[in-house]
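Incomplete set of chains, arranged as in the complex.
Labels run A and B following the written order; every chain starts at residue 1.
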């Protein structure tokens, strides 16, 4: 039995409740649903490698709303919906009537008459991004229930203030492949640590997504950051609960070195201080440029106190066999490449550069899998047909 | 016989001349062509509701040119062309050589080599939008006749200075469904009235489109506006002629109350004064910002004299049974929601909110029907096959 057939067979055994559901936070999904996500993504990955199409829609629209810059996720979403057979329309809020004072409730329905999926990135405003996605979800739910929409589009979180589920899931698939199985992750130590960056205002969603998901499968997750750089308390609590439930470990430490010690995997990545992000939201909303400039200045000055939080060769030596897997959501701030001093030394990054590309390569398949599981009623059945080359 | 089959059967009986023709003004179409438009749109609507694709093209391009903001129409066009199997390319005049002084005649051909349909919104300049569409149409006609183009793309008016045919047609379909048939519209009173808005420069095309189309089917159309807010005289004359021909009524009155009295349907919607729109065109063309600011100031001051033109609960009481159908092309200026005082009170809008979404939901299917009728030679025959699930 080849890998594809094996994955299809495993998929049949899971209890799935993803049909018709949005993908907003990984911790709203059951373990079986996360396992299914991995299996479906792997099937698509394998079919694509074999140059076999896995189109499931004849026509239909996918809408993306990017309220922040994006390359990887933008192209991953574009690739995923194209592979499934959907056409992509990007909602450019500048070119729409949104700027005419239209409500979210209304816009959500107006773009959804023939839409199967809406992907949203809204990661700038702490306390707002995920809430916006839920507002869109509620609006299309109402439209569907009241008969305005023939189908209720699935909302996929392409990064919010709380979670970055397409990234965390692609990262989990990367770990699954590197270590052989989800089971093999049990007891492996992952260091999710803050790192210095000369830039400002990076969202908290990647570290939150990582600790929220990797604690699900028995990993030993060590979160490290300098004082003042804590994450949303609720998410940290969720990570702790996940860890206890899965029989793993979860700790918060205060140095990169401590987190790296004996780690199998390291994920050094900058983010803005929680308090700064809290202050930033009202300033951004008011459009207070002077206030934002002042806040940025303070934040950068604060960051500069922690320039030693760089993932370099010396710190890598502390990891298991000096040889931990380095991960990053990209683009990384690489010392002497994209900045004078940053999150990672040139040597360490270059050693793992292609591994980070591989890590990123799973995202299109993860997104396709999220859509597939939500839109296809009998997803294991259809996957079996696709794998047998007999669908459509 | 289900509704789909009934509509298909009705379609076979009509005399159609839409093949190969543009859709620029509803009053250039025969009654049978309007009836066919409704029937085809309803067939597509029903097939979509049944989750059945109605793709008719294997490949091919649809081009959109938006010279003004748009959400509903933009996504309706995107949805329609996707459903028919076409790929969408938007002409962004900023990114093209149009800004290098290229002629309309040339650009029109350059974007049309493999293009089936060109959708255009050009509603800012009174006296220019529709003319621009005809210039594009003439250019591709020449290209086709001279053998430069293998096919002559259909031009679809996505709102101009004179008409907004996709909106008016979707509105007619909404009325057809609400009242049961086009025949049932006979003698029903529709109040197309101006309403107060704190914004400026709204096109005249919606009210013009409504009076131009709804007078075709024996409705009793009452147009109301304050002094100075008249519409293009030619269009008003056309509405009068339509009305006489169809055995309906058409009147112009000077208060919202008068129009609302006994109405079955009300359409309160702001537009700019005709004279202001006339003055605005040369200012926009010259890029005279100071002049535009001055004109806006005058216009807003003038608007402010008519703040009582709000569709509120009291005025709705004047309508048939106090219960007329409220319509709007969206987004509406809703008092205490999107502005402090606007076209409609919060209470009235909220009561009809989902009805306005339903109204909007017909537009993708109307646009798909316009394209289908223009591009498919034997459209009734192909529709019969599609309905039988046997096309392609």
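Note that in this section a residue touches a chain if its C-beta (ideal position, glycine included) is under 8 Å from a C-beta of that chain, and two chains touch if they have at least 3 such contacts.
The shown structure was predicted, so the numbers you read here are calculated from the model rather than taken from an experiment.
Of 3 total copies in the complete assembly of this structure file, 2 are presented in place.
Here is the rule we use: only the chains that are shown with their structure count from here on.
Between subunit A and subunit B the CA-based rotation angle works out to 120°, given as a multiple of 5.
Subunit A and subunit B have CA centres that are 41 Å apart. Of all residues in subunit B, those touching subunit A in their complex are 48-49, 51, 53, 55, 66, 69-72, 74-76, 78-79, 82-85, 87-88, 199, 330-331, 333, 337-339, 354, 357-358, 360-361, 363-364.
Considering their complex, residues 58-61, 63, 87, 89, 91, 95-103, 106-107, 109-111, 113-115, 142-143, 146-151 of subunit A touch subunit B.
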